[in-house]
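What you see is the complex with one protein chain gone and the rest in place.
Order of writing sets the labels: A and B. Residues in every chain begin at 1.
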Amino acid sequence: MADKKRAFDVTTLPGFTAIAITAFVLLYAPIITLVFYSFNGGNSVNQWGGFSLQWYVVAWNNEAVQDATARSLIIAVWAAVISTALATMAALGTTRRGKFKGQTVIYIIINQPLMVPEIVTAVALLIFFSSVKIATGYSGLGYLILAHSAFCIPFAYLPIKARLEGMDTAMETAAADLYATPWQTFRYVTLPLLLPGVIAGAMLAFIISLDNVIITEFVKSAGQDTLPTYMLGQLRRALTPEVNAISTALLALTVLILTVFFIVTKKRD
Amino acid sequence: MTKQIAIDARNVGKIYGVGVHAVTALGDVSIAIEQGEFFTLLGPSGCGKTTLLRCIAGFETPTSGSIHLSGRDITYTPPNERPVNTVFQSYALFPHLSVADNIGFGLKMQGKPAKEVKAAVERVLALVKLEDFAKRLPQQLSGGQQQRVALARALAPQPEVLLLDEPLSALDLKLRKEMQSELKRLQTETGITFIFVTHDQEEALTMSDRIAVMSAGELLQVGTPHDIYDRPVNRFVADFIGETNFVEGTVEGSAVRIGTGDLLDVTLDGHSGGVTLAVRPEQVSLRADGSGIAAQIVAATYLGTDTHYTLELGDKSLLVARIQSNSAGGMRVGDAVGLHIDAGAVQVLSA
Partner (left out) sequence: MSGRSKGLNGWLLSSPALILLLLAASGPLLIVAVYSVLEKGDYSGVRWILSGDGWFNVLFQRDIFDQTVSLADANLSIFWRSVKLSIATTLITFAFGLPTAWFIATRPPKSRALWLFLITIPFWTNLLIRTFAIMEVIRNQGILNTFLTWTGLISEPIQILYTDTAVLIGMVYVYLPLMVLPLYAAIDRFDFRLIEAGYDLYASRWQVLRGVILPIIRPGIVAGSILVFIPSLGAYVTPRVLGGGKNMMIGNFIELQFGQGQNWPLGAALSTVLLLVVLISLVVYTRVTSKDDPRG
């Protein structure tokens, strides 16, 4: 040992800290590079041409990007609202009531989108919705909203369930003791206490919907690109820092939402 | 014939943190612990006893001073190279290993052949009377059984010194009493030096050959249980070990005048001026005829064999007396009584 007098630290394992630091550097270096080149004044993604916001301006004025962004946001808001509402109900139905028959079945169905490979779900929805499209003649954003709402449910469900499990049932008992009807108990006691979980769930659902590529790619009809599928299409062409600019904007939005998420979930601990 | 010294701690100090945030866990502690001794580190929580134990085990490195094991300096030897084993407060049994594998762990790590490990495990299992539980997992045992496994695991490699970090604190009273005599038996049978950490003075008194009383990172007194109980060096030790009344007084000639004006003829040991007398409740006796120091009974607590009487003296100070219930003869709250103190047993402390 180099330093004989150093205290023996039981949590130290040889080389672990070095590998961990390397892992963090490797995780962040590509993202930082990507963000860096979004401010490139030149035309290339790898030749630095001075600091400039020109690619943000290009992206902002690009009609396809505008459309895709609007579509992404519409779908994400709908998906977040629907999935959070349904997940809240399901969490209330499956938590703090003791075990009941078929509970495991409910868990499996709710968490199924986390287990099945996305490509399989995407293919399944492609087959199913293409027949429905032919049968009904409707080919609007409804399919995407429906699909996004479905796979967002488990992401909204988890924080809400965790929040519920941490809540004391004595609160509701006390409310009932003080003459509150079941509805009043829910409205004035359960829901306010549950709110941080619901907000956290909605934020996760929003991010998950906003980021989705594969299912969107398979379900969308012609001309229904979202921001990620638009970018996927762009990657096949000659790259300009415009993609970096769009990526950076999306990244900033994600970090912002996550920060709020952490503050919301931390504050009540 | 002088006894061999097993653990020799010389001026050991431990400071956590730096600058204004520095916390002294150990001041400047020197102890010599003899081979084959049952030695107890006693003190309230935060007194530094566990820090000292962890320095001996090798999990902490002292900021100053040194620790020697059988004459060898082990201050900076890593824990896995010291012939010292620990019985952890939480037992720290490996949940994924059977009782037998837990006990054999140390020998296996030392690279002992499987046959030797097996023989040692069987021997130690018999020693702690757990032969039938060898195949169980720790979670399948009761608290008392887990305690025995922890003990067996630490004994199996036949360490020179066994460290016990409040190992009985998680057990209920009855089990704790059983384990106390069990530990004493194991120590006698194996002849291994035991260093036992506890905050329970009764436990320390019944089990130890010698006790070191610690407070705020300092060593206050080292001695046999008798020394510590009968001749505490200061108020803290007297208060911490057993129940004690403290009576303030002033030396007058060869006696001490206390607040009520009465004179007590005590052994002064060279004290003068203001002193504190440590009076054990059992050294106080009561007389119904009112002779001695005048007092009034203000409370009585029946404890079975004994009764505790709280007495108010002439100067309004309170004193507790412990009287055998069958000799108390109908004294009750409100009675005026005469109080006698067995002056020869009183310990005089500097005020």
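Note that a contact is a pair of C-beta atoms (placed from the backbone, for glycine too) under 8 Å apart; a residue touches a chain by one contact, two chains touch by 3 or more.
Keep in mind that what you see is a predicted model, and the values were worked out from it rather than measured.
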From A:V77, A:A180, A:V213 or A:V264, residue that would touch the chain that is not displayed: A:V213
Could I get the residues of chain A that touch the absent chain, sorted low to high? 8, 10-24, 26-31, 33-34, 37, 45-47, 82, 85-87, 89-90, 92-94, 97-98, 100-103, 106, 109-110, 112-113, 115-128, 130, 146-147, 149-151, 153, 157, 207, 210-211, 213-214, 218, 228, 231-232, 235, 243-244, 247, 250-251, 254-255, 258, 262, 266
In the complete complex, the non-displayed chain touches which residues of chain B? 57-59, 78-81, 84-86, 88, 90, 92-96, 105-106, 109-110, 137, 139-140, 153-154, 157
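We take it that only the chains that are shown with their structure count from here on.
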Whole-angstrom distance, CA centroid of chain A to CA centroid of chain B, is 58
Residue set of chain A touching chain B in the complex reads 4-8, 10
With touch defined as at the start, can you tell me which chain B residues reach chain A in the complex? 58-61, 76, 78-79
